[in-house]
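Removed from the display is one protein chain of the complex; every other protein chain stays in position.
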Amino acid sequence: MNFINEGLVASFAMLVIVLAEILIALFIARGGTHVPKIRKIAGLEAIEEAVGRATEMGRPITYTTGLGGIRDQYYYQTVAGLNILGHTAELAAKYGAKLLYFPYDPTIMPMAHEVMEQGYIRAGKQEAFNPENIIYLGGDQFPWAFGVLGTTYREQSAANIHMGPFWAESLILAEAGFYTGAIQVMGTANYHQIHFFVVASDYALIGEELMAAGAYLSKDPTQIGSLWGADFSKLTAIAIMLIGVILTAANVTALNDFLAL
Amino acid sequence: MIPPNIGQLPPELDLFAAIFGVFATIFIYSFLWKENPLSRAVEHLFVGLAAVFTLAFMYDAALSQAVWGTNRLAEGNFIWIIPILLSLMYFFFFSKKYFFLYRYPVSIVAGVMAGMMICGMIQSNFLAQIQATVELPLVGAGVWEGWPPAGLNSIIMIIGIITALTFFFFTWEHTGALGISTRIGRYFLMATFGSAYGGTVMARMSLFIGRLRFLYETSYQDWFWAWYLVPIAAIIVILVALWDRSKG
Amino acid sequence: MPTEEKTPFDRRYIYIVLFVLISIPLLYPLNLPIPISPMSQDVWDATVALSPGDIVVHSFDFGPSTLPENEPQCSSHLFHCRELGLRVVAVAFWAAGGPLAHDIISEIYGEGYENTAAYGTEIVYIGYIPGAEVGMQTFGDSTWDAKGTDHYGTSLPDLALMQEVRSVADVTLWAEWTSGTPGEQQVIQFIQGRHQGENTDWPLVRGEHLLPIVAGSTAVSVPGMMPFYSAGQLVGILNGLAGAGEYEKLVNDVYPQYPYEQGPGLDAQSVAHILVILFVVIGNITWAISKSGGGKSS
Partner (left out) sequence: MSLVVKRYIPLAITFIMGFIMVIATYFLAPGTPARDATALLTATVDVLVVTAGAIGLVALLRHHLMNINKRGRFWQYSTITIIAVIIYLIIGLYGVATHEQRYMYASELFSWVYSNIYVHMDMTIFSLLAFFIASAAYRAFRLRSLEASVLLIVGSLMLLGRAPIGGVIWEGFPAIAEWLLTVPNAAGNRAITIGIAIGAISLAIRQLLGVERGYLGPER
């Protein structure tokens, strides 16, 4: 009878290390002892520029959170995308631009509604929020993508912001922006699609940058603390890899044996 | 989930499907030239069908879990009424006052998924990747033979992984040694994206080739060939485009 | 930035050239030679290493939209498994994969195979298992619990083959045909990862016996699979249409009765790749000219 399930000992140890680092950093930052500065993420700075441009041109902003729902293991990207939606809605309300949001999975419609409305409330323009700007286009990949493509084209949107988990439709969305000459800010952590965003959009958020967006935009010390902790986790990963490589070269298998536990 | 067929459909429907397929294909491709009434019509048709398809998909999945699964409602396990009732809270989407009730089903789903995701991420995206890096061969028989030698590959990979990972440091300034490392890391990321893009072209082209083969090779009982319709569809597209332009 | 630029070369010309030039090899095949890539060879090697009677799971996790790539991959591998005398348990974790898998299996095992004597001993088709990764996890832990009956309504315990396959520990090879999620990553996370070391017949990877997984995927997903391939979590990969064509060729060399059909498609691929490279070159030349022209590009 094992205490920890077979084959998961090293995994549990890693989980404990990562959790501990993130939580400790989070609480240090919350206490105000040390709040680190975050490096600039160009893609997130560009959102304000995009919203501003759309306002100037009097054309709408298109926003999607990709094929994200809450019932799949990619929901963390959807949550990140919704956080940025809240921020974009706040900016759009402040400037008075029209923001169109296209939910994919109907399960997130209430959340998107709430996040958008909160953004408008923060900007002090609750009355400007129009639920009709959340347009459902069916919860299947290509009808949805074609719907977004067509609507973007007809509305001649001036800014396309796509943040969340994307699959094959990523390039369709990127091309939609090219057709209307829109400024495009896109981000995803689905690594088989990031390259499309890097190639075809103006600003791309790569992988982890998407998940860091919520903390980055909120400027909340607690959330920044969690990023700080995540940095330590990455440092730990690098350290384990370097030590492990050296040990393996020296024919010491202790670390390898532990990782295989 | 898909049960055996009930009833038989007349075979003539296949002919209809082939005709529809050709027209839909050409109308959608006409979007490449310009957004036009035909592509718009196909788009609206497709979105309508998709909304019902999504509903059917979700409904059937829920039904097979809650009612027909082992030891579920159909076998008299009435506790499965609870998730069904909870799911009904979603309908308060249309109410202003009780809107927040959707949070109850969502909170359960989000929690379950967060837990599953954390474990899966640590195991396969974190630990397994570290493990694989640690075991890259550097010394040993045959490691430095051939071209490129496996040892050199290992060194390149280790440098690439570590420098690219430093690119994702958010709370430390990218200056000094860290700055150099992130610069190298960016080149590795660019190489990753370039190779991924180049490797993807094949996949996208094969989809188009598949469609062309549908247009060129589909037949119905050897007297009707799909490509007969291609010029007709093309003429319709041109006529409609002219009509649309004259309308302004 | 790409969107700001007025391209002197309208995108529509690119579209037309592409459309016309790709049609040519489909109508008049060029019959270029096909080299076999190591990733496809690995799939072949992993399959021929099994002994007759071993159990292979075929998981059909793709929809109709990627049929051109996935179908020749899984058909040729399924045919190969049948010829080697391996026993096959087929499942689908995509709803759309359910009816597709039936059609593909019917092609290899013959129309109406579900009523033959081979059904239940050599092949079982369980059909669509709902719940994506959750369904996978359940199937890996206990095959009978994931779904009560097979695709045709027979209770799983009534099938002789399923009496032997109670969990993934009884399986010797997992063939994953995928074009997205759930796909190879979910199998690695929720099946391979949870069951490591449970069967000593499995190959040893980093000190653990791991369920060998071969995957066939659209070429998009393959770069993302590389970490898993080099880490040994995936044994071999069929990469898109090229991988399918290569495997068809490998099978065709040993079993000439198997049709080798991807030739014209691969020729068209070659044309397409050359075209894209040409577009990139032309793009750079026009860009260089417009740049030296002194601010003409707005």
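When the chains are written out, they are named A, B and C in that same order, and each has its own residue count from 1.
Keep in mind that, in the parts below, a contact is a pair of C-beta atoms (placed from the backbone, for glycine too) under 8 Å apart; a residue touches a chain by one contact, two chains touch by 3 or more.
Everything numeric here is computed off the predicted structure, so don't read it as measured data.
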| item | value |
| --- | --- |
| In the full complex, displayed partners of the excluded chain | A, B, C |
| Contact residue for the chain not shown (choose from C:I24, C:L204, C:I274 or C:I289) | C:I274 |
| Listed residues A:L26, A:I61, A:I161 or A:V245, member touching the removed chain | A:L26 |
| Residue ranges of chain A at the interface with the undisplayed chain | 1-5, 8, 11-12, 15, 18-19, 22-23, 26, 69-71, 76-77, 79-80, 82-83, 86, 103, 105-107, 109-111, 114-115, 118, 122, 132, 134-143, 145-146, 154, 168, 171-172, 174-175, 178, 189, 191, 194, 196, 198-200, 206-208, 210-212, 214-215, 218, 220, 222-223, 226-227, 229-230, 233-234, 237 |
| Interface residues of chain B (partner: the chain not displayed) | 1-3, 5-9, 13-14, 17, 20-21, 24-25, 28-29, 31-32, 40-69, 80, 83-84, 86-88, 90-91, 93-94, 100, 103-119, 121-122, 125-126, 129-130, 132-133, 148, 153, 156-165, 167-168, 185-202, 204-205, 207-208, 210-211, 214 |
| Chain C residues that touch the omitted chain in the full complex | 2, 5, 7, 9, 11, 14-15, 18, 32-35, 37-39, 63-67, 95-96, 99, 130-131, 134, 137-138, 141, 194, 219, 222-224, 226-227, 229-230, 239, 242, 245, 266-267, 269-277, 279-280, 282-284, 287 |
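Rule of thumb we're sticking to: only the chains that are shown with their structure count from here on.
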| item | value |
| --- | --- |
| A-B against B-C, pair bridged by the larger set of C-beta contacts | A-B |
| Approximate Å spacing (C-alpha centroids) for the pair chain A, chain C | 29 |
| Multi-chain contact residues (two or more partners), chain C | 65, 133, 193, 206, 220, 223-224 |
| Chain A: positions in contact with at least two other chains | 72-73, 142, 191-192, 256, 259-260 |
| Chain A contact footprint on chain C (complex, rising order) | 1-4, 11, 65, 132-133, 180-181, 186, 193-194, 196-197, 206-208, 220-221, 223-224 |
| Contacting residues of chain C [partner chain B, same complex] | 12, 15, 18, 22-23, 26-27, 65-69, 95, 98-99, 127-128, 130-131, 133-134, 145, 148, 151-153, 185, 188-190, 193, 206, 218-220, 222-224, 227-228, 230-233, 239-242, 265, 268-269, 272-273, 276 |
| Of all residues in chain A, those that touch chain C in their complex | 6-7, 72-74, 142, 167-168, 177-178, 181-184, 191-192, 200-202, 256-257, 259-260 |
